[in-house]
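A protein chain is absent from this complex, but the other protein chains hold their places.
Moving on to chain A:
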Amino acid sequence: MSLLKNSLFSAVLVINVYSLVYGELDSAPSVSPAAAAVFKPGADSAFPLSLLSSPDDPYSSDYCTDLLHIFGQRYVTYVNCLVPAARPVKVCQNCFSSYGSFVEIYRNISDEKGPGNESCRDQLLRSDRLMLVYLLYNNLKDLWGRSNCDQCITENFHSLTNDTLYFMTVHNQTISCFQKYEQGNHTDLCKNCKPFYKDLNELYSGMEKNQTLCIDIEDAMNMTRRQWSKSFNCSLPREETVPVIAVSSFMVFLPIIFYLSSFLHSEQKKRKLIHPKRARSYTSMMNIQDKLS
């Protein structure tokens, strides 16, 4: 039951990721071979070179071609890492290092000067309308930004933050507890794993307040909560119906009593009529009658 739902959810997410990657690439039809290359591991090493080092381009230097080559490789590595990590989401924990190197090479292209003080920035990034390299980089950067991975990774993509690691430990404890009791009665599970789950929940709420969440943690927590509430049915039961109904019907009765008593006991407000000074009230009345009839 839980697996089925998980897989359903993961399918949706995968589709999302794919459409993200493909969607952008599709918008530029001329890139389709490159896109194919990205998702065919193994075919990339020879293919880009043959295409990139075209001798007819007098403007591209060897240095820049090399950079572009490395860029391609790292791009592929990163995307290769991403796709398997899509479900359950582990894009931050698994791929932060490859993303780090990917960003590094892009920085090299855009900022650094090569031998002879030449810059590949203009050559590679903005010499055509498509600006493919820039586009590819931006896509992945956007993906990274959306997944909030910066919150879980230390500066310069060295490692996961301590918070994240701690969360993962607690999470693993909870999951192992779930696995331990999964077979038997779920009420046992609810009772025995409650401390773990509660700790995890509190930790998560704390991190939520500190804004130190990345998609990995969110997803892990979501899945755990889903298991807890939906699969094991450990959420709180609605069992106080009678007192709630009693109190609310009492409350609803109060105004009825109030209105009845004020109707019966309160003195009705009367208005004193005042007679205006009129010149010819009777004739005017007659006039009204006459003229209407």
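In this section, contacts are C-beta pairs under 8 Å (C-beta built on N, C-alpha and C of every residue); 3 or more make two chains touch, one makes a residue touch a chain; residues count from 1.
Here, contacts and distances are computed from a predicted model.
Student: The complex has one chain missing from view, so what does its UniProt entry call it, picking from "AP complex subunit sigma", "Elongator complex protein 6", "Chloride channel protein" or "RING-type E3 ubiquitin transferase"?
Tutor: Choosing among "AP complex subunit sigma", "Elongator complex protein 6", "Chloride channel protein" or "RING-type E3 ubiquitin transferase", the correct UniProt name is "Chloride channel protein".
Student: Name, in rising order, the residues on chain A that touch the hidden chain in the full complex.
Tutor: That gives, for chain A, the contact residues 201, 221-222, 225-226, 228-230, 235-240, 243-248, 251-252, 254-255, 258-259, 262-263, 266, 268-289, 291-292.
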